[in-house]
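What follows is a short report on a single structure.
Removed: one protein chain of the complex. Kept in place: all other protein chains.
After this line comes chain A, so read on.
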């Protein structure tokens, strides 16, 4: 993958730019059906769920518990409304501490 990664990045850039640009530059009518609008608004939350599970449980192939502990730490920190970077750092440090147990 590595040598073609830059072309994947260019492809990602193109497909990111197209939805940003089309309505602003080319479309004349911009009335999407409300049902379609609703589905588009749903996408970010659905994709987050799919990204977290089951991936988080397999970050250590030998133990589901490892990823589970890290996810729980992140969940608690996020529940307390901590800043994103604090959530990320606290789950890293919880797992770092766990490896010494």
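FYI, a contact is a pair of C-beta atoms (placed from the backbone, for glycine too) under 8 Å apart; a residue touches a chain by one contact, two chains touch by 3 or more; residues count from 1.
The rule is short, and it goes like this: contacts and distances are computed from a predicted model.
For the chain that does not appear here, its UniProt entry gives the protein name "4-azaleucine resistance transporter AzlC", which is one of "FdhB5", "4-azaleucine resistance transporter AzlC", "Hydrogenase large subunit" or "Beta-ketoacyl-[acyl-carrier-protein] synthase family protein".
Contact residues of chain A toward the unshown chain are 1, 4-13, 15-25, 27, 30, 32, 35, 37-56, 59-60, 67, 70-71, 73-75, 77-79, 81-85, 87-88, 90-93, 95-96, 98-99.
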